[in-house]
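Just dropping this structure here.
Removed: one protein chain of the complex. Kept in place: all other protein chains.
Up next, subunit A:
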Amino acid sequence: MKQLETQYKKMLMDYITYQSEKNLYIAQNFTRQLIQKNVAPEDVVGIHKNVMKEILPQTSNEEQHAYDFLIEVMVQYGMTHRAHQSLLQKQAEYDMEMKIAADIQKTLLKTIVPQLANVDIGMVSIPIRKMNGDYVHFLAEDKKYVCVAVTDVIGKGVPAALCMSMVKYGLETLEYTYKEPPYVLEIINRVIEKSVDDSMFVSMFYGYFDIQKSTFSYASAGHEPALHYSAKNNQFSTLEAKGLLLGVLPDTKYAFNEVTIEENDIIIIMTDGVTEFRFHDDFNARDLITTIIEKNKFLSAQQLCTLLYEQIEQMQDFKLSDDFTVVIIKK
């Protein structure tokens, strides 16, 4: 403190003598140094008071009292200033934890896209923030079946990520029920309803593609409808299914639906980040998607997913407003 006082004294005397802008600029740099050293505002006034007494010994008692008064006022400011600083530090710690949590989430919720002999599967899932609110889970056995769950947590950040881990855990413990989409949703619904906060909802599309029978059965819990492209008819149909979001009511029932899949048919499952267009109210996202798919139907499933992402991102001026996930299955 003594050293700072000496420096301060020199600067103040220079200023009193020259009153130049340079003196003030030096003072500004000095202040920066004070802040870095965590010198409290009341100490600065204390320094000023002492220096004034030294360089102007004839200062009146009244002036000294006035400084004491200012010190008293500054103590209160100093308290708030320090509280603020400790909050900033805490925030830096939270940011760090957040980053670690995001990394863990990435590892924990990594989706492995199955490589099958007779079915071509592709996926793109891009979060807009650190944590992805979408999650895709596959379960497959070559030449027999492939199941896919596409989920979207309504709610963002850490709570959403934790909720997603529950969903993953639920899906992994399905065992033999995986063939029955409505039943799967009913189980996951119960898991979420019981263990997750009331403000957390999850939408899920669950599909079971029986490769031997060539049928695709599905159920949906408040999820964006999927699309089915029939190669034979060169036509798209919407795979709609009624059902409440997961986590709302304990005993929700879900409807069973099934379509037959023929050679070169395509199934497109997505989250609402794909269909919600911010800048184009009058625009029909589904028309755009079906047009892109139809034009490029000979591309691989993965190429189609990537193409959809690129085109939609471009349409939105590269500013997507939600996590973007699309899964494509081609026979």
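Basically, contacts are C-beta pairs under 8 Å (C-beta built on N, C-alpha and C of every residue); 3 or more make two chains touch, one makes a residue touch a chain; residues count from 1.
Criterion: contacts and distances are computed from a predicted model.
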item	value
Among "Amino acid ABC transporter ATP-binding protein", "Pyruvate dehydrogenase E1 component subunit alpha", "Serine/threonine-protein kinase RsbT" or "Dimethyl sulfoxide reductase anchor subunit", UniProt-listed name of the chain not shown	"Serine/threonine-protein kinase RsbT"
Chain not shown: contacting residue from A:10, A:82, A:194 or A:213	A:82
Candidate in contact with the missing chain, chosen from A:43, A:152 or A:186	A:43
Interface residues of subunit A (partner: the chain not displayed)	42-43, 45-46, 49, 67-68, 71-72, 75-76, 79-80, 82-83, 86-87
